[in-house]
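The complex is shown incomplete by one protein chain, all other protein chains being positioned as in the whole.
Note that the chains are named A and B in the order they appear, and that numbering of residues resets to 1 at the start of each chain.
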Amino acid sequence: MEKILDVKNLQVSFDTYAGEVKAVRGVSFHLNKGETLAIVGESGSGKSVTSKSLMKLIPNPPGRITSGEILFDGKNLVTLTEKQMQNIRGSDISMIFQDPMTSLNPTMTIGKQIMESIIKHQKLPKKKAKEKTIELLEMVGIPNAVMRISNYPHQFSGGMRQRVVIAMAISCNPQILIADEPTTALDVTIQSQILELLKNLQKKMETSIIFITHDLGVVANIADRVAVMYAGKIIEIGTVNEIFYNPQHPYTWGLLGAMPNVIYRGEELITIPGTPPDLLNPPKGDAFAARNKYAMEIDFRIEPPMFKVSDTHYAATWLLHEKAPKVILPEDLKKQGQSLPNEKSRERLLKKTDKKEKLLEIKNLKQYFPIGKKQSVKAVDGLSFDIYKGETFGLVGESGCGKSTTGRTISRIYNATDGEILYNNESIFGRKPGSELQKLNQKIQMIFQDPYSSLNPRLTVADIIAEGMDIHELYTNKKERMERVYELLETVGLNREHANRYPHEFSGGQRQRIGIARALAVNPEFIIADEPISALDVSIQAQVVNLLKRLQKEKGLTYLFIAHDLSMVKYISDRIGVMYKGRIVELAESDELYQNPLHPYTKSLLSAIPIPDPNTERTRRRIKFDDKLSRNGEEEPVLREVKKGHWVACTEQEYRKFKNKDSEVI
Amino acid sequence: MIIKNKELTDEMFLPAKSRSSTEQISRPANTYWQDVWRRFRKNKAAFTGLILITLILLLAIFGPYANHYGYDEQNLSRANLPAKIPILESFPWIGFNGVDIHGVDKYKESKVSGYYWFGTDNLGRDLWTRIWKGTRISLYIAFLAAIIDLIVGVAYGGISAYYGGRIDNMMQRIIEVLVGIPHLIVVILLILVLQPGIISITLAMVITGWVGMARIVRGQVLKLKEQEYILASKTLGAKNARMIWKHLIPNSMGPIIITTMFTIPTAIFTEAFLSFIGLGLQPPIASLGTLINDGYKLLRIYPHMLAFSAIIISLIMISFNLVGDGLRDALDPKMRK
């Protein structure tokens, strides 16, 4: 195969007031013609910096490439001048960025923004450039391109903007396209469309793609080869099958194990303890050693070289050295690719939901937010479901479907516009004596999404955790209060010493656990977890999810788990409700929902989740959901039970169809 | 990377003894304000500003007692003397040798033997005493105005944002109207009615001055209300008092302090401006504004009468602006991560 790009020992540093941060510490890889190389890693692994360095887009100062070579087309890009680079950028190598909301100039029409690079590199006259732009817009799937060319970015949705950015990137037929987390800011269904588009374009134009992402599902979908980055280094590189089915580095094991698989349901996720190292003073030896449970003495002394596993597969771990003890791949990872659900967990599930005692009943809940005088946003519009004692109810849906609003209404942050919420058969709204309200506040607790805004920066961790105890006067003296705080800290896996620290000293995952401790402090029965892991890295997500599961088992908690990440919801929930436009369109036990989705929206949502399993990804087909098509009849769809415990929003006619189909199967 | 195999001994491949807790925190334990102070101190300009403010404050308090001349002690026999300071007088180019712009030694001419550090005015009053006394009054007015602005603005903005809905709507409409009124015009009209005096000038400034603070506080509280820790506190059942004292006020301190830092120089300017257009304090009381106004009258013959008060008012304004800027940078959450 023909190498189109060869990166050798690339090193990038940033000068900060605290000192030199070595963001990329010697990265070497190559890119073949026409292939897609995925670079995976968590935040701070240096993957984005690497990709920006390839085009020399690192802001200087504070960033600088300290050494290494980037060989492209017989030239070493590192030594080129800014002027020479300008001729390469956008024509030979181009880039797609993460957030389509900010990567387009808001005061310039999209047409002009695309034409700019055509005029610059292809020297076409304006009229020709405009024609080409329309062509490009059609190619990336923007309807009515002739008209849309003179629109401004804010007139497009997120997915459409990303298509514009892609059109811009491919406008000069680049040889290399660098995509820096191009789908992270998008909903899953939009994500799958964009991935599809990229694959099609690649086929048509024979472009080589470097795809930066943190999502192994996306990697399995799009990549030919994969490079795994950790603490500024590539620690494993190989073909997609080699990385997924024969990973060698313990970090790769951790990443793969930390991600729940929609198909396989394990007892507990594999976690990688701790957090990535501070690159201000990178540790001696293997940067991963401190978090590696297979770490050996040598890992703390000497940095491991790249060991060859096969012609295409290399990994940097001393475990591959001939003298190292043989470590077997963790059990759970081997199950990747098996598509049978775990029987044991299924049994457990059945047993659990047999004793049906309603804890929470939501009846026809409506939550409207007024905008202007007469209009209002119907965030939640006629929502009904029950939650049973001791279960985890998952609420999924894409952004704007009203799932977070539902959670906030239940915790009475908002006052419902209409409808009823019964907790233990008592309405949570309406006028009530203070003591009853107090009790309710104690029983229903919430865990929030953003680990940075969910803790008051001016309070110590002890004061944050004890806030609920202070409000409800759950202790008799200061000593008891502190004892309880220590106990809670240890419950969530932190140390006593952390009690007197301030939130900004903690990492995202640690903060999220402090938030959990705060909720636990008042001994709640019911916890609403509003996207508690979406802001965290995969390995950290697993820590939090495992903690939540453990707490449920120990304390008999009931959860409402709100998320957009369907694989995590599937993993943690007993039953799942799928929300669309303020209503539940389908509700069933999680296995049932995944195996036998009935509503077209659920089907499309499920088909859009990328699964971290390349073999499955290659054969899967996406199902598109069109709101207009599905609502052909006059009849308003109603939520009906088509099978025990499986509810679907459907019309009378559809209901009969589902019923029949069901009896056929049985 | 070339590593010779023989360097790698067998024991190196033994499992590592547990090294350290994976939950360790590498950052030092600093409170928020310690961090702010650390960043502020690093900002040379802002720190200089702080030192200057301290110095000027000290001089405004103790300066008038540094010599035995009273601030309203008139004596025409020593009128219009330029500045003269011991030791410095031997370096004529600095201008503290009692010689006026025409090169005449005024002290000799008037047969005065003492030293007037900043010179005297046309009535023979000692300018050093008058200027520091005036600075004291100007600062007093400015601080008083800033404090009242702060109290009214925080209360108004806080209530408006905290209760929201209809209350907010109504209160915002009032602000909208007030914002449309040119600030200084109202001040001028009020002074015309109230007659110039320390209290009336302060009140006139406050009448519209609090609006800026109210808007800032409202914006901040609205932003905070969306923060998840406020929501968390709400789900825990926190009452208003806790919400306000534990969450809202501590987290609004930054913008409030910064705004106050900019209110003070604005107030000093306004006072001086009023004096300048004839609405200032009445003699014999002096403020920086009235001193500058007096200085202007004899600018062409005795520039020293304007020079010192002008330099001091400029220094005060610059210092407060520098400190305000420095605080803004030090409190900026963007830098904090």
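Note that in this section a contact is a pair of C-beta atoms (placed from the backbone, for glycine too) under 8 Å apart; a residue touches a chain by one contact, two chains touch by 3 or more.
Please note the rule applied: contacts and distances are computed from a predicted model.
From the set "ABC-type xenobiotic transporter", "Dipeptide transport system permease protein DppB", "Electron transfer flavoprotein subunit beta" or "Caffeine dehydrogenase subunit gamma", the protein name that UniProt assigns to the chain left out of the figure is "Dipeptide transport system permease protein DppB".
Across B:I137, B:A272 or B:A330, the single residue that touches the chain missing here is B:A272.
Interface note for the absent chain: among A:N9, A:N76 or A:T102, the touching residue is A:T102. Interface note: of A:K22, A:K47 or A:R89, the residue touching the hidden chain in the full complex is A:R89.
Hidden from this view is one chain, which touches subunit A at 52, 55, 57, 61, 82-83, 85-91, 94-95, 97, 99, 102-108, 116-117, 120-121, 152, 154-155, 165, 168-169, 371-372.
By the touch rule set out above, subunit B reaches the unshown chain at residues 45, 169, 172-173, 176-177, 180-186, 188-189, 192-193, 212, 215-216, 219, 258-259, 262, 265-266, 269, 272-273, 276-279, 292, 295-296, 299-300, 303, 306, 310, 313-314, 317-318, 320-322, 324-325, 328.
Keep in mind that, in the parts below, only the chains that are shown with their structure count from here on.
Looking at the complex, you find that subunit A touches subunit B at residues 273-275, 278, 289-291, 294-303, 305-306, 318, 321, 323-325, 408, 411-413, 437-438, 441-442, 444-446, 448-450, 453-459, 464, 467-468, 470-472, 493-495, 498, 500-502, 504-506, 510, 515, 518-519, 522.
The part of subunit B that touches subunit A in the complex is made up of residues 1, 3, 8, 10-16, 19-23, 25-27, 29-32, 227-229, 231-239, 242, 246-247, 250-251, 336-337.
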